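This is the structure I have questions about; it appears just below.
In this view, the complex is presented without one of its protein chains, the others remaining in place.
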Amino acid sequence: MVLLDTVFAFLYQLGDAFAFLVLAACGLAVVFGMMGVINLAHGEFIMCGAYVTVATTRAGLPLPLGILAGALVAGAIGMVLERLVIRHLYGRPLDTIVATWGVSLAATQGTLIVLGSSMPGVGTPLGSFTLGSYSYSTYRVVLMLAALAVLAGLYLAFNATRFGTLARATIQVPHMAEALGVDTRKVYALTFGIGAALAGLTGGLYAPTMTIVPTMGTTFIMEAFVTVVVGGADIFLGTAPAALVLGAVRAGLTSWQGQLFGQIGLLVAVILVIRVLPRGISGLILRERA
Amino acid sequence: MTRPRNGSRLTALAAALMLGATGAQAADPIKLGVLEDQSGDFAVATIGKVHGIQLAADEINAAGGIAGRKLELVIYDTQSDNTRYQEFMRRVLQRDKVAVVFAGFSSASREAYRPIVDQLDGFAFYNNQYEGGVCDGHMVVTGAVPEQQFSTLIPWMMEKFGKRVYTIAADYNFGQISAEWVRNIVKENGGEMVGEEFIPLGVSQFSQTIQNIQKAKPDILMTLLVGTAQASYYEQAAAANLKVPMGSSVNVGQGYEHKRFQPPSLANMYVTTNYIEEVDTPESKAFLAKWKAKFPNEPYVNQEAENSYHAVYLYKQMVERANGSTKRADLRKVIAAGDVCVDAPEGRVCIDPKSQHVSHTIYLAKVDEKHKISFPKTWTDIKPYWLGQAGCDLTKKDPMAQYTPSNPPKP
Partner (left out) sequence: MLRLLRRLEGPQTLGRGPAFWAAFAVVLALAVAYPWFADGYTVGNTAYFFCWVFMALGLCLIWGYGGALSFGQTAFFGLSGYAYGVLTLNVGAAYGFTIAAVVLAVALAAGFAALLGYFLFFGRIGGVFLGIITLSVTLAMERFMAQTAGPDWRIGAARLNGYNGMSGMPPLTVPWFDGDLVLFPDVALYYALLGLLVLTYLGLRILVNARFGNVLVAIRENPERAEMLGYDVRRYQLGAFVIGSALAGLSGTLYTAWGQYITPSSMGLTAAALPVIWVAVGGRGDLTATLVGTLAVLGGFQALTIYGSQYALVVMGLLLVVVVLAAPEGLVVALMRGLARLGRKAPAR
């Protein structure tokens, strides 16, 4: 019983770290993994989703609808941003760093000016459950399930729909896709919008568990980049295993040596993985399949 | 190009108000520099500090100024960025030539500007609760320090809840030094530390920490968490149904988490603070009314805001007793007399000449299930005793250094 207790406790920690990494990274994986756009404003889309979720929920909407609203608003803003800024920077990935960093600065401070330095939260729903000597937050199990659902949904969206086929075609050989009549601009805009919406979804999902402040996006951004880079170019083959590996490193080191080692261990793991697998985990899987 | 300019539009407004209130005066105004984080990560807790200084300056100017001279504020936004403190501390001292500077929220920002104040022989007030130990003749500290907050809080909580204590603290100077204080005071009172965990700044996910605490089963949990990311702990602990009485020196009084979070995540939290807006005395109520009249949209008046407010009055008294001189040497002679005291909204506060820190009224604030505050106990006139006992005596020697209990001044 004690063993079971410990095993479940570790699995819960692993799942928790896994969910955080997957959800932090999924939007970025679409934008960076598929489009090659390095979006330093990723954290601000997460923040935007969280703000919308909290605002709508406090206005009386049920939480799941609030989260959906957060995702939709973030996605819409993402498409506008794509139209105004990102569209002009395709093929210049390093310039997008500067531009999106600028967007991130302006968005964070703009939020502070317009909405104030913080916003009251909505509280975590669903209560807790007890197993052995520990009690756990039920909502965090929902987060783990949501991470899995997002992965599955992304896989389906890009592999089983017409839009997914067009998107992959556009990203792999843009001029060929264009010659075949694909409106590539629309595809790029939609893809970026999906990435932003996923970030908004993450913000909405984590909003009940966190402090709602303009700078909240920064706590996600490092983990997001690390996961995407370790995962490599293919988001479906890469992100999930990367999040699993990094989650295990994070959870293991944190429970063994404390939070500091969990954090530094994550960064060291990234350096090692890239050194051994320059194309990320998905590069390894693809090579073995080929 | 070399004309001195005010730091912000607010200053211009304040200056305009002063003119309207007192009319033209012959004497040059006394310039007071203000470097606070009005944007960036720390803005939540620090915008109120600027407002506190503005409120005090307006009142003083309306009543005729300091020794017949008006008080003029020079305000800069330091953007929660240490390098901005370095740049603007030079600017206020060299370009604006202010008589005194009120500056800094994080301890890192204070340590960033302190060498510059020492180098340029400036005079600075640090109006913030912190880890204690700064023994520097160029500084006056009006915030509360660990001995004031922990020597009151911990014995009280141990008597009420039990002797097994667990500490989670931000993994930097403030957290580590505060944790050291907790450890020492728990030991002195016959208690036992059942766990201690340090959390890097910026961490926002606490599942593992919550499990560790559940495993150790403490009677009391000391939470010395700092920053908006770490504040997420409370929501996550409440969601996991962790219900250990919590004690803190930094929450509620600084970041007003009880207003920002959905109840009951902070329920059963005990905080020692030298002021929060719920303090239920006539002085406090009058102060709050004045504040709300001037800044109706203020989210909360925290202890740092009140510190900043009464610090202006402490400075006023020093200058007036030095016959209008703003020279640091003259003001320190006044401090050395040992009776620079004002009646602040919290109660009477006095500057300790040895450490140039301030004595405080310490309120024990209890947060209930609905996040309402009550005050089970109040201690008056709690002195910042540690530096003086450890051997810092600024009336005799000025080492310009920061000490900790495990690294005290060398005799």
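The first chain written gets the first letter, and so on, giving A and B; residue counts start at 1 in each chain.
Criterion: a residue touches a chain if its C-beta (ideal position, glycine included) is under 8 Å from a C-beta of that chain, and two chains touch if they have at least 3 such contacts.
Keep in mind that this is a model prediction, so the values were computed, not measured.
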Inset, instruction - From the listed residues A:V85, A:V141 or A:V182, report the one that touches the chain absent from this view. - result: A:V85
Legend entry - Residue, one of A:Q13, A:T218 or A:S255, that touches the chain absent here: A:T218
Legend entry - Given B:V34, B:A56, B:L71 or B:A112, the one touching the chain that is not displayed: B:A112
Legend entry - Residue, one of B:R69, B:R84 or B:R332, that touches the chain absent here: B:R84
Inset, instruction - Decide which residue listed in A:V150, A:V229 or A:L253 touches the omitted chain of the complex. - result: A:V229
Inset, instruction - Write the list of subunit A residues that the hidden chain touches. - result: 38, 40, 85, 88-89, 92-99, 101-110, 112-113, 218, 221-222, 225-226, 229, 260, 263-264, 267-268, 270-271, 274-275, 278
Inset, instruction - Could you list which residues of subunit B touch the chain missing from the display? - result: 1-2, 5, 7-10, 38-40, 76-77, 79, 81-84, 86-88, 90-91, 94-95, 107-108, 110-112, 114-116, 119, 171-173, 176-177, 198, 200-201, 401-402, 404, 406-407
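Definition applied: only the chains that are shown with their structure count from here on.
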Legend entry - Whole-Å gap between the CA centroids of subunit A and subunit B: 37
Legend entry - Residues of subunit A touching subunit B in the complex: 9, 12-13, 16-17, 20, 109, 112, 116-124, 127-128, 130, 133-140, 208-213, 215-216, 218-219, 251, 254-255, 258-260, 262-263
Legend entry - Touching residues on subunit B, where the partner in the complex is subunit A: 39-41, 43-44, 47, 171, 197-200, 202-205, 207-209, 211-212, 214-215, 228-229, 231-232, 235-236, 238-242, 259-263, 265, 299
